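For reference, the structure discussed in these notes is given below.
For this depiction, one protein chain was excluded, whereas all remaining protein chains were kept in their positions.
Read from first to last, the chains carry the letters A and B; within each, the first residue is number 1.
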Amino acid sequence: MDPELTQATERRALALFRADQQRLHQHTDHLFAGLMVLQWLAGIAAAFWISPRAWAGTVSWPHLHVWAAVYLGGTISLLPIVLALVRPGRLSTRLVIAVGQGLTSALLIHLTGGRIETHFHVFGSIAFLSFYRDWRVLVPVTLVVSADHLVRGIYWPESVYGVLSASGWRWFEHTGWMLFEDVFVIASCRRGVREMRSIATRQAELETANALVERGKLAELRSRFVSMASHEFRTPLTTILAACQSLVRYIDHMTAEQRRDRLAKIETEVQHMTGLLDDVLTIGKADAGKLDFEPAAVDLKRLCEEIVAEAQTTAAATQRLLFACADGLAPVAVDPKLVRRILGNLLTNAVKYSPVDATVSCQVAVQDGQPVFEVRDQGIGIPTEDRARLFEPFHRGTNVGKIPGSGLGLAITKKAVEIHGGTIAVESSVGKGTTFVVRLGCPEGARG
Amino acid sequence: MTTILVIEDNDAIREEMEQILGFEGFTVLAADNGRTGISLAQTHRPDVILCDIMMPHLDGYGTLTALRGNGATATIPVVLVSACREEADVQHGLALGANGYLTKPFTVDGLLAAIQEQLAGGPAASSSTGKAPQTA
Partner (left out) sequence: MLAGAIWAIVVTAGMSALWAYASRPGPGGQPPNRWPDGSRIARRPDRATLVMLVHPHCPCSRASVGELASLVARLQDRLSAHVLLLQPAGLPDDWTQTDLWESASAIPGVETVHDPDGTEARRFGAATSGQVILYDAAGRLRFNGGITPARGHSGDNAGRDAILALLTGSGEHWSETAVFGCALFDAEPS
């Protein structure tokens, strides 16, 4: 793989990884917002349960802890929740959440009177914070919980006469246990991040491989198209060259009619090639996405009448072209040039592939703001095995026999329909006839 | 009189070839598809067969194989005429038993030379390509 492609793949892998990370962080932020609310409520419930009132003799009043649970607990939860909802995914948000979680632990431990079981909340918090797979969030929570113990010991030491207090070592042990858990959680976070990166890399590589395959397929299609197109040109060129050389060598041996005949052939073939050239250019443009699309408000009925009249000139004298279109159609926006190609092509095909005394009918309507064309013929029909490749460039039906055609008409028609955001459908029966139904979308410059 | 069989589905090209060869004094048989060509070859035993490759139903390669498989026509020299100039296609044709290969568009000189080469009992055939088309 060339270095540019490798670089592009690495960039894509990084982008995918960042996106995954961001999603994870945001999701976890939202989880914590919910948890904070639950913890706040739990704290209030605990305060009410354990220490609802304080007493002096027979007089009582609501215990400070209740106020603390409501207001201090609320304040502790407030900033983390706000940030989680307003700025999810940012580093500052999850650091604040970690601090909040540590403070919540400290508060809950305090409200429950230092109960051993409440201390487990600390370890649960550290484990929950590991969801972020970002080791940095463990720093604030560990610091806050340790600081709570340490600061209390410094500023509000137990005043005592005569006995050494042993509570200093407790702090050390608590912090030690937290650091112990931190080590494992940090290792787990880093492993998690590595996994996410490897998943992202694998996905980027897969995308690159697929793109390469697509590119290869496209290149192959294009080269096939080119070789088929050049092949198509050689045939009229052969006729022209042979006719010209004939004229040069045998003109004295030819009758006037024979000469005229040859010149006419040359002319016909040149025209044929010119048409072929136009078609090839159109398909090329459409493939490159450069086909002009200029929708305009048109009188659909008049436009179609013109197209039908043009098609009538290519038809045999005994063929009949029926046109049905209601008056007062709802206004639509279509590109008249492309509609000419679409409808014109379908009509000339219908005429070309029908017997000399057949009827071709064309119906135009507007349904739900979408133009609908239906072209029905009684011609040779399209065999089932050709259906799948019907709209491929240069594909011709296996039953076309001598009837000339470049095989590009339907390919161009389909592209023109797609640019309108529309659909084309076909029903056919060999020997009986074919019906094409084209539905054009509502193009606000939109492609299909 | 030397008889040439032309098997070509494109009407304009076939007619031109018929008329050119007629002017040159050959007797010309023409078929617009492989099967007709094979039966004409069997009944009339032409001296050289000129066969197009891209034809519907039975293409040039199939026609060639059928000719080579039939005792009556197995030894008639066949020149494949085609727009394909790829080396692979030429080799494929020669491997199936073609004696010569003419690419389109061909010049009249090229066409006549290819026929003469076969009538002269031709060397191991190599592809003869038409000259570049000149503007008429």
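Keep this in mind: contacts are C-beta pairs under 8 Å (C-beta built on N, C-alpha and C of every residue); 3 or more make two chains touch, one makes a residue touch a chain.
As the structure is a prediction and not an experimental result, all values here were calculated from the model.
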Margin query: By the document's own contact criterion, which visible chains does the hidden chain reach in the full complex?
Written below: A
Next item on the list: Would you mind spotting which of A:29, A:134 or A:148 touches the chain that isn't drawn?
Entry: A:148
Next item on the list: Touching the absent chain in the whole complex: find that residue among A:136, A:170 or A:320.
Entry: A:170
Next item on the list: Check each of A:36, A:84 or A:107 against the chain that is not shown and name the one that touches it.
Entry: A:107
Notebook entry, point to check: Among A:79, A:150 or A:400, which one is in touch with the chain left out?
Noted result: A:79
Notebook entry, point to check: Of the residues listed, A:13, A:68, A:315 or A:360, which one is in contact with the missing chain?
Noted result: A:68
Check: Considering the entire assembly, which residues of chain A contact the chain that has been omitted?
Finding: 50-60, 63-65, 68, 71-72, 75-76, 78-79, 92, 96, 99, 103, 106-107, 110, 113-115, 148, 152, 155-156, 158-167, 170
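Following the convention adopted for this analysis, only the chains that are shown with their structure count from here on.
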Notebook entry, point to check: So how far apart, in whole Å, are chain A and chain B when each is placed at the average of its C-alpha atoms?
Noted result: 54
Next item on the list: Please give the residue numbers of chain A that touch chain B in the complex, ascending.
Entry: 230-231, 234-235, 237-247, 249-250, 253, 258, 265-266, 268-269, 398, 400-402
Checklist line | Residue ranges of chain B in contact with chain A within the complex | finding: 9-13, 16-17, 19-20, 23, 32, 54, 56, 83-84, 104-108, 130, 133-134, 136
